[in-house]
Each structure stands twice: as C-alpha cells, then as structure tokens.
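What you see is the complex with one protein chain gone and the rest in place.
So that you can tell them apart, the chains are marked A and B in the order they are listed, and the count of residues begins at 1 in each.
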C-alpha cells in the first residue's frame, strides 16, 4: 500500500467519523459544527479526485456558505432544542438503519463493478475545446456543451430567491432581509471585516477570472465574494438592500438574462440556441460569466440573509 | 444497435421546442425585474404566446414523422444536450398550456387575490410561469440530467405556492413537501450517476440503444423510480400531498394537483418506455400497479371520510395518481418487456383527463370556499342554488373523472381494459372498474350534499366572480370532451375504439359505475345523509345498518393506517423498502 493510498484511507475514515458524529450527536449545534468540518474535508477528497473546480465549489459553497447558513439557523433555533419526544421508536430506527446499510452495500458493490475501461467524455470535450477558446474543460462543459443546464440552474437561483422572499410577513414585503447586525465598529469583527474584505474580493475576482483556463470560475468566485459581503454585513459595515430595489433585482437576473439573450442571438443569427460564433465565443462566454459572478454573489448573499423582516428605511443609530 | 441518425440532428420546427422553454423563462425574469405592478400583465401576455407555441408544436409534429429534435448549441449528444418532442410530449405541452391559461384567467379575474398583499400576487404569477417553464423542459428534455434540473425547477416553483398564505400549517406542509421531494431528487440523481458511469452518456436516445439488463442498470432503475414515485406521491410515499394540496390557495392547488405531480410521472414514463426498455419489466410493473391499486383504495376511502372539501379533493388526487400506475403491467408485451402501445396511450390520456378535471375541481371548490366562507361538506347544502356555476363545474369535472362518456377518462379506461384482455391480466380490470366507482362515490357524495336544501338560508360571504367561474367551467368541459379529440396522430390508439364511445353498452357501463359509486358512498362515508329525514330513507337505513357499520369500521382502519404511513420515518422507510423491492424483483426476473 502506497503512502498516497494510506493517506486516502485515513482521509475517508476521518470524513466518515465526522459524518457519523453529525448524524448521531445529541445537540443540533454540535451536529452543525461537525457538518462544517465535514464540508472542508470533502474539498480535500475532491482534490485527490483531481477535480479542483469541484473542490473549490465544495469548499466555498458546500462547506463555507452552507455552514454559515446552518450555524445561523441552529443558533436561532437553540431554544427549540428539547424536541426529543418525537424521536422514532427503536424498531423504526433499526429498520431505517438496516435499509440504509443495505443501500450503502448495494451502491458500493455497483460502483466497484462499473465497467473497465470506463466510458468518458473527456476526449470529446478536449477535442471540441477549439470552439470556445477556453482551456478549462469544466468551464467548457458548463458554458458551451451543457449550457442549457447552467442557464436553467440560474433560473433555479432566481426561484430560490422568490421562494425565500415569499415567506416574508406582508408588512415587511419590499423591506430588508434578515436582522440588522450591530457590531462594535472598533471590535474584532469589524477589524477582521476591514482587513479581510479587500483581500477576499481580490481573491474572489481572481478565482473567477482564472476559471477560463484554470480551475475556478463564476460559481467559486461568486461564493467567495458572497462570503465577503456577508462578513461586512455581520460586522455592521454594510446592510442588506431592500428587496424591492430595482437595481438589486436587475443584478439578480443579470446572469440568467444575459445567458438567455446570448442564447437567443445564437438562435436568430448563429447556428443554434446557446451556440457561439467561434470568433466571438470567448468574449461572449466571459461576458456571461461576469454577469453570472455578480448574480451568484448577490444571490448567495441574499439567500443567506433570509426573508425580508424589516422596513426599507435605512437603519439609523 | 446505433441510434438512427435522423434523431441526432436538428429537424425543421426544432426551434419551437426552444421557444416553449424560453418564453415562460423570459416571463419569469422580466416580471422579477419589473416587480409587482406589471407581473400580472406579463403573465397574461406570456400565456397566449406560450399556448400558440404549444399548438404550433402539435401541428408541426405529424409533418416531421412524429418527431421534432433540436440540438442545443448545435452540439450533438453525448457531449451536447438535445431537446426532443414525440407524440407524448406534444399532447402534454398542449394540455399544460390549456390548464395554465385557464388557471391564469381564474386567478386574474379573482382580483385582488389577497386584498392588501403585494407579496402573494407577485409570488403566484412568477411561480406559475416558472412551473410552466419547468414542465415544458420536462416534456421536451432529451437528457436525464437536464430533466433533473427541470425537476428541481418544478419543486422550487411548487413549494412556495403551498405556503403562500403563511399560516403555520401551510408552512409545515411546504417544508415537509420540500424535504421529501429533495430526497426523491437525490435518489433520481444517484441513478443518473450510475447510468453515466455505465454508459458515458445521459442522452435518452443514446441510452435506449446502449442499456442492457446488467446489475448496475437494475439498481439505477430502482433508485430513479422510487425517487420519482416520492415526487409523484404514489401511495405509500404520499405523506406530503394532502396537507400541501389542501392548504394552498385554490388556483395554486389546481396547478399543484393537476400539473405538478404529472411532471415526475412523465419522467417515469420516459424512463421506463424510452431508457429502460431492455429491462425485465414484468415484476416491477406488477409492483407499481399494486401500489397504484393501494392508492386507489386508500385514497378514495380516506377521501370519503374527509369533512373538508379541499381535503377530499386532495385525497382524490392520491387515488387518481394510483390509477395512472395501472398502465405499467398492461403495457407488457409477450416477452414481459414494456411496449409503447394502447396502454401507454390510455395512461397518458388519463393523466391529461385528471389534470384538466382536477384543476377545474379545485377552482370550483375554491369558489365555494370563497362564497360560503368555509368548505365543510356537511354545511354546503343549498350551494347548488347559491353558486350554480361552481357546483356545475364540480359536477362536470367529476363526471369526466369517473369515466362517463365522452370524457377522457372513459377513453383511457376503454384502452386499458382492451389491454387487460390482450395480456390476460383480468385482475387489473377489476382495479380499473373499482377506480371508476370510487371516483363516482366521492363525486356523488359532494353533489348530493350541494344539491340538498340548506338548514338555514345560504348567506354568501363574497359575491361569485363570473370570470373565474367561467374559466373553471371551461376546463371542466374540456375534460368532458377529451374523448372526442383525434388522438391518433400522437398516441398509439386502435382506430376501432372511438366509435364505441356511444351506444347502449357504454350507457350500461356508466350506469354500473354510478350505482357502484352510490353504494360505496353510502357504505363508506360517515356523514349523515342530507335526505335523512324522509321515510324511505329510514327503511333503507334499517336494512343497510349492519353493512354500513362494517364499512365504516373498515374505513376507520384504513384512515388509521394512512395516518401511520404519513409519519415521516415510516414514509422514509417505505421509500427505501420500495427501492429494495423493485431492485429485488428485477434481479429475480433476470
């Protein structure tokens, strides 16, 4: 057994340990902490699987932003903790455990018995990379070969926002989401926010920009930008905009809207819906991605902030 | 066997498929930006355009050998993603367009839907267009992962509709719906991953030529099927449906019950009749139909015991979903493989017929609720006189649903009965007949109560809205006339069948359904009969007494069982058990 394999086995074991902790631990807050640690470790696995783009996404969204979301909810629901009376009985839990183990075993067997050599679209995606002029194959799949999925997924983000906002009390409709954070302007959080935000923004933009040819891209960059915005609002340096704001709404649909417009241009003047003329492919894709990174950062930030709760009036101390 | 080249290139009229998705998506984005003031106008402008596109596809399909194909970005599968429409897609697109338009007119005439709230109309119209976009993508999507994204789009659009009114019970129903649907999606995604690992493509057409009955495929099929069953709310995975569909506003319930559950059902048809044709389908088909028969019995009996109209209609959806799954064993050919024949056509017509009728029913019940200020079944006496249009809508939709001529359900039933005879599976003929009788039972129950004289004069809480009521009535009429439409260019229907729709034989069949339904209603419904005071009734009651006590006892048991199955851990275990059962049955047959 090579050192690399030993490392991988250890990584998998620790990951599973964290997963079990997350499921069985009594306190919800501890489970959330366990999940955040799990999310960061999963990113390492993705690196070992040679999927750096996914590793960045998992670290930023799966571990980071989901973690913040869950921790925030756990903190708010802490008073509601004693709810154990509804726990299913022993028999039900045993049945659930047995069936879950059976599923795991079947799935493991199926994965191990997959055919060799494995079918792959890697050669095809490399062979067709000329059409976009971008050398990151994952970006090519997302933006060209399977652009439809990416476009529809942007619409999913818009719907998630509509869904979260629709939960506002009628009195707060059009107002600002989430509670207003009041942090000590000279405290540690504000200091950290002032220090980290500029760095984070630069890193976010870099991760996005490099995505054309190297691992990275709109999702990953957007997630980093969103977390910087979050830090700033938590430190009280910025406030969430009111959801009725027209510019805000424009930003939220910029990614999917531009994608749709470019797609329709392809339908009218080019080869097909969502096709790019080879000469224009790179600037068009980068243009869509610029809009997308803005949209993603804003959407993720607003999803973390929750439903509108306050009036649109700016907060005055 | 390679895929035919004609299906791997864009055909004439292919752009129509793109437009069917893009137009509602554009509506969503535009109304999101232009905000509350214009959202209704945008939706009302999108509707005729979307309907025209659906009709254009319907007309274009027979011109193009029954297929329309569009390669997105001009990339051909497996690397790219294709959109494909066949006869099934075309009729579903058209039916969806009609229902969305009817519900749109109903909701638009109902202005303001919730006085004082700008939030509710904004969310409703945006989500309505999103549901349209998601469904159209499901109907024409040619790639299993694109279908996954569309399925999620559908869930994200449907869940907030449930909790529009913001009451605690609707929020709980929405959360339950969301979580269970998400688990269903994950199951579907797991199967997708395995199929990609096996064949290196997710294109439906390419897969259909590559799939063979290997163990990995059987596992993938079981996982994807049970995931989709959870999203379709087939018994016993129905825990989320009754509270979600009964708690939403009427127009939203009409969409949720009529259309949204048909999305995952349609993917199930795509999966079994396009991707997995090579699988030994016999045992799996029997399991699906058995669950369907269970849904008919449990859904109908519990529906007959509800004291609120909306819950009755929601439980009726549960039963009707079960009815759809009877098509699976009837579509088997001589070798025990699924075949695209009259059974599939019957199932799809039944789905459309239920979609139109159920949407009309929910809208009628919504009007009754708005008019009376409540929807207790024992308190709707005199409604037929006070709200004649709504009661008539409910009646017509109910007649269509129970299989009276010339409704779509009666054509569907004829087709399915034809196949029970061909395949020699007489036991499913019993389930089909009972399904119709049960439907008749709860429809008649409501009508008898609505037609009975009121205890005190009916005081309307709100004036009936003519526009809304006419939209609902039109949809009910649609459902009742579905049997007369020319389906042959789109669905495999034997030509001899349509002439049999009228005549003495069919009259007798209708009569049997109605009489059986009356008997079931008397035996299983706990509500005092409105004619209870009359002498003749007292004599009848004396004779029927013991039978009815037995029936009510049985009903109570079924209701208690339903309550157990709707507990979260039980439903979760059921989902895993269904997966295991499906996989095991296919391994056994292999």
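Quick note on the criterion: a contact is a pair of C-beta atoms (placed from the backbone, for glycine too) under 8 Å apart; a residue touches a chain by one contact, two chains touch by 3 or more.
Convention: contacts and distances are computed from a predicted model.
Chosen from "NADH-quinone oxidoreductase subunit K", "Acyl-CoA dehydrogenase", "ABC transporter permease" or "histidine kinase", the protein name that UniProt gives for the omitted chain reads "NADH-quinone oxidoreductase subunit K". Considering the entire complex, the omitted chain makes contact with A, B. Residue A:219 is the one among A:219, A:259 or A:276 that touches the chain missing from this view. For the chain left out of this panel, the touching residue among A:190, A:235 or A:304 is A:304. Summary of contacts with the chain left out: across B:286, B:488 or B:567, the touching residue is B:567. Contact with the chain that does not appear here is found for just one residue of B:32, B:122 or B:196, B:196.
Seen across the whole complex, the unshown chain contacts chain A at 1, 4-5, 8-9, 12, 15-16, 19-20, 22-23, 28, 31-32, 35, 38-39, 42, 45-46, 48-51, 53-54, 57-58, 61-62, 65-66, 69-70, 73-74, 76-77, 79-80, 83-84, 86-88, 92-93, 96-97, 99-101, 103-105, 107-108, 111-112, 114, 118-123, 125-126, 137-138, 140-142, 145-146, 149-150, 153, 156-157, 159-160, 163-164, 167, 217, 219, 296, 300, 303-304, 306-307. Across the interface with the omitted chain, chain B contributes residues 79, 145, 149, 152, 155-156, 159-160, 163, 166-169, 171-176, 178-179, 182-183, 186, 189-190, 193-194, 196-197, 200, 243, 305-308, 311, 526-529, 532-533, 538, 541-542, 545, 548, 552, 559, 563, 567-569, 572-573, 576.
Rule of thumb we're sticking to: only the chains that are shown with their structure count from here on.
Rounded to whole angstrom, the centroid-to-centroid distance between chain A and chain B, based on C-alpha atoms, equals 33 Å.
For chain A in complex with chain B, the touching residues are 88, 92-93, 95-96, 99-100, 102-103, 106-107, 110-111, 113-115, 118-121, 124-125, 128, 144-149, 152-153, 155-156, 158-160, 162-163, 165-170, 173-174, 244, 246, 249-250, 252-253, 256-257, 260, 263-264, 266-267, 271-276.
Partner chain A is touched in their complex by these residues of chain B: 10, 15, 18, 22, 25-26, 28-29, 32-33, 35, 70-75, 78-81, 116-119, 122-123, 126-127, 130, 133, 137, 145-146, 149-150, 152-153, 156-157, 159-160, 163-164, 166, 171, 190, 194, 197-201, 215-216, 219-220, 567, 569-570, 572-573, 576-577, 579-580, 583.
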